[in-house]
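Notes for the one structure printed next.
Other chains of the complex are left out, but the ones given are in their true place.
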Amino acid sequence: MPFVTVQIAKGHSIEKKRELAKAITDTLVATMGTKPEWVTVHIDEFERDNWAVGGTLHSDKHKGRHLEKGV
Amino acid sequence: MPFVTVQIAKGHSIEKKRELAKAITDTLVATMGTKPEWVTVHIDEFERDNWAVGGTLHSDKHKGRHLEKGV
């Protein structure tokens, strides 16, 4: 009964989330031999002013820029 | 100092949350002998397009249906 939490920045489309949930599940099935229906995936989105690396908020690092890929 | 996190789908009324927080706390008191004031309950709501079982988003499973009970 693997339970996977993916913390990513807010702003991804439902198509992207659909793809992510499917791909993570497939990865668990392929590597751990679990059944797909035993895998739960929780996408836990964070706002960019609620996440900091090196003491700097994400929203301060990327001022004036559009949503980057893969964050 | 038990700390309980309940992850449920978004969309429950404050009356239902009130009832849930009280019932979980009572359960901890009854089973573990803890004092109620030591119990913290965090209701962590998820959007249906952020939760997947078997690789399928919850929002895709229940298209066109109203909020079900108990999810």
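Each chain carries a letter (A and B) given by its place in the written order, and its residues are counted from 1.
Keep in mind that, in the parts below, a contact is a pair of C-beta atoms (placed from the backbone, for glycine too) under 8 Å apart; a residue touches a chain by one contact, two chains touch by 3 or more.
This one's a predicted model, so the numbers in the text were calculated from it and none came from an experiment.
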item: Homo-oligomer size of the whole complex, from 2 visible chains; value: 6
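We adopt the following convention: only the chains that are shown with their structure count from here on.
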item: Separation of mean Cα positions, chain B and chain A [Å, integer]; value: 21
item: Complex contact set, residues of chain A against chain B; value: 14, 17-18, 21-22, 24-26, 36-37, 39-45
item: In the complex with chain A, residue positions of chain B that touch it; value: 7, 46, 49-57, 59-60
